[in-house]
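A protein chain is absent from this complex, but the other protein chains hold their places.
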Amino acid sequence: MEDIGVALRMVGVSKRYPGTLAVDDVNFDVRAGEVHALIGENGAGKSTLMMVLAGAFDDYTGQVCLGGTAVGLHSPAAAKAAGIQMIHQELSLAAPLSIAENVLAGRLPRRAGLLDRRRMLSETRRHLARVGLELDPQTPVEEISLHEAQLVEIAKALANAPCILVMDEPTSALSRAEVQRLFEIIRRLRRQGLAVVYISHHLSEVLQIADRVTVLRDGRKVATEPVAAVTAAQLVERMVGRSVSGLCARRKTAPGAEKLVVEHLSRYGFFHDVSFTVRAGEVLGIGGLSGSGRSELARSLCGIDPVDAGRVLLDGRPVRPGSYGAAIRAGLGYLTEDRKTQGLALRMSVAENVLSAVIPRHCRHGVYSPRRGGGLLARLIDRLSIQPPGPGRIVSALSGGNQQKALLAKWLAADPQVLLLDEPTRGVDVGAKVVIHQAVAELADAGRSVVLISSDLPELVALSDRIVIMRQGHLIGQLDPAEASEASVLLAANGEGKLVPA
Amino acid sequence: MTPSAPAPTRAAARPPGRARPFAKAAAAAYRYRVYLLCTIIFAVMGAAAPHFLTPGNFSNVLKGTSTNLPAAVGFTIVLIAGQLDLSVGSAMTMGGILVMGLSPSLGWAGAFGVAVLCGLGLGLTNGLLVAKARINSFIVTLGTMIIVYNAMAIYCRGGTIPATTFALSDFLQRPVVDLDPRGAPPALLWLTLWLTPRNLVSLAVMAAAAVFLRRTPAGRGLHLMGGNPQAAWYSGLHVDRYVIGAFALSGLLAAVGGAVVAAGEAAGSLKLGENSLMTIVAAVIIGGTSMEGGKGTVVGTTVALVALTALINGLSCLGAGHEVQLVASGLVLALIILYDAYWLHRRQRRRGQRKDLLEELQARAASDPPAGRGSQGAPSAPGPGREGRSHG
Partner (left out) sequence: MSPPPPAARRTRPPAGGRVFGALNVLGVYGLVGGLFALGCAISREFISPDNLMNALRAVTLLGIVAVGLAFVTYSRHYVDLSIPGIMALSGTVAVWALKFGFVPSLAIGLAVGALVGLVNGLVIGYLRLNPIIWTLAMMSLLSGVIRWAYAGRQIYPDKATAAGRAFLELYHHRLLGLLPLPVAVLLAVAAGGYFLMRHTGYGARLKLTGSAYEVARLTGINVRRAVAGAFVISSLTSAAAGVLLTSFNKVGAVYIGGGYDFRTITAVVLGGMTLAGGRGSIVGVLGGVAAIALMNNVMSLVRVGQFVLGDFQQNIVQGAVFILVVGINSFARRRTGGDDA
């Protein structure tokens, strides 16, 4: 096997989770002095593949070679020792500490037992210079901007003298100018011989910065191409493929009266001047890349987060901002993005979770009889085929798909007029996906309104009657319904599609 | 606490970025709040209380401070590591009683040695239970606090152990440069009256701890561990060792503090650590050590302790009894943590904001100022906090 110049080679790597094969026999290699982008939809396996590289699992199969030598990446320490450095989306800095202490964490220079301040500061300045930062190394991290913190994170990774640098969605929260600055740094690192793996959803960026791009789909590698030889449209095609989605596209019934009207809604710094309307019986899809502000919009809409300007009307009546409880009573519901930390109380039973949004409904004079919700509970468990069906089961024992179904059941039980769904089938097996989609379609057919936020393109396209696109905090327009397709959504989300005014 | 958003029918809320003229001053006031507090207390007490600003009284204030200082330093260290040590009061009591109880048989050096070793042992026990048995530090130190206190109660049979000789006590309490208060010039008195070996020991402890926390890799590692245990782990730090070490230091220092106080007062009593816990906790928090861990200084703790002691002292100069002092220190603590919470809330509100969107707002507001409130100056740069990601 020719390994000259190849910094990383993964051969036949697979990782199985209970119930799903997240990474399926993937071959992936990166050369020294190359930026290799890794793209794919959510659930395609990019994150898992990189977690294997980071040493997060001790039970992956396949071989990983670094610089020609096979290594076993069974712990984060092993990965670090092998010269792999990851830059995660969530920064791993300690906020109260200074930049210098974060960059040189664990390797603070000493002299005669004491900290060698001068060397610490000068070394830090050197590392910061590599990323083009000219901050005072003694500044506490909590006082610098997010962009600067990210650069510090990169400097920290570089300080460990890695041969492979993995960057996971580094530009989610950066402005255009900051992204360009980051690319400058990446190019400089490339010239210095570093191998960089760049994971991103933003195709325009990938085309700008990467040398080669690998597309993953459903855990398998679909293609590896030099960037010069592909266009965004071709990449989209590869990402989206001709996967048989097995989804039932809804019979699109004519939508009814206006249910939800959003007028010039803004939350400064998160999303600005968003306006749209949803009718009864309609499913409105909101497409966009990570960082475009969709979840923030949904949260502010429902009153979970504050609103700085604009208003929301439900059935013609304004929704009181800032109170989620009031919004739920008025008929809104929001299915959160992360079922484990935001949606379900993992230590409690299915019954308790499903009935948790409607506790007042089963109270009489303050006395709570969950048994009165027993019928509703049983119907929902049956309708959504939650397995195992016992309502007393602790939610954490359920599989991901069943957990998600339980979360959906919770909001179906609340029977809102307008239900906002945020990534309703993330991390869910195909069977559960079908059930969830069916339930959503039935909900709309029954005259309710649904707002669907999803990065799962087939789902978005199949379920939505209309699709609007958000990009960098603005609602930039609506897709022409005649041309709505997975490819057009992705292109539009990247700023390249054709849109009509919303 | 979600702040109430403006009603939808009102004109749009003011976009951020309007330079608040007092923003910088407010931020500085927040950062140096403990010094501000100390100055205010001294000023108020100096003006209102008779005999407050005299060398003799000042010496009293410092003596009171040095009583609690070593234990407070230990508590600071543990809090920086992200844990809670409620047993510091009992450790002080233990130090005091053991020193007095054992000195007749072991001599002062021996008694001090045993007291210090017992403090260390207590700290190690706490640390092991928290780090290895993974029991919440609140539970562990609450339990050991009870155990140690009652053990000491048994040992001294519920009473006080007086000293048999007073030479050591004398030595500890007498200023190093002993001047006749009546004949000496006031300036010199100010400088020397409080320079007792007892105070110097506390000062030395504080200085050593300050150097340790600020200047040694281990000290900085402690901060890292308290600030972000996962990052510390990734950087190769032995998190468990740091936790055990922090508790060990705390127990050791508290015992030392108690031993010195008891030797100085020529009596070891169960009451020694009783009131100290509250004062110590208050001082550490007022002094700026964060309850989340990763942030704090012993200098801040010391200044806060001086401020609190001065407050109590001033109140007693004014004739107020013990009760008012309790109320006062409880109130000061309450006010400071409320103030802290307010600042934290303000910072949280802006977390996750995107700079380019804010800049856009700036630009738009600058180009058309209809409400007459165009933005002036740069937007307040949002801090990244611990998580700096925005959802999609």
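Think of it as A and B in the order they're written, each chain with its own count starting at 1.
Quick note on the criterion: a contact is a pair of C-beta atoms (placed from the backbone, for glycine too) under 8 Å apart; a residue touches a chain by one contact, two chains touch by 3 or more.
Only a predicted model underlies this, so the values are computations on that prediction, with no experimental measurement involved.
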item: Omitted-chain contact residue, chosen from A:159, A:174, A:216 or A:328; value: A:328
item: Selected from A:92, A:160 or A:494 as touching the chain missing from the view; value: A:92
item: Among A:55, A:255 or A:477, the residue in touch with the chain that has been omitted; value: A:55
item: For chain B, residues in touch with the removed chain; value: 1, 84, 129, 133-136, 138-140, 142-147, 149-151, 153-154, 158, 230, 233-234, 277-278, 281-282, 285, 291, 321-331, 333-334, 337-338, 341
item: Where the missing chain touches chain A, by residue; value: 17-18, 47, 50-51, 54-59, 74-76, 86, 88-90, 92, 168-169, 304, 324-325, 327-329, 334, 336, 341-348, 352, 356-357, 359-360, 362-363, 366-370, 396, 410
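FYI, only the chains that are shown with their structure count from here on.
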item: Whole-Å gap between the CA centroids of chain A and chain B; value: 41
item: In the complex, chain A residues that touch chain B; value: 76-77, 80, 89-97, 101-102, 105-108, 110, 113-115, 117, 141-150, 172-178, 266, 268-272, 288-296, 305-312, 318, 321-322, 337, 455, 472-473
item: Parts of chain B lying in touch with chain A, wherever the complex brings them together; value: 2-9, 12-13, 15-16, 211, 214-217, 219-221, 223-224, 227-228, 230-232, 234-237, 290, 294-295, 349-350, 352-361, 381-392
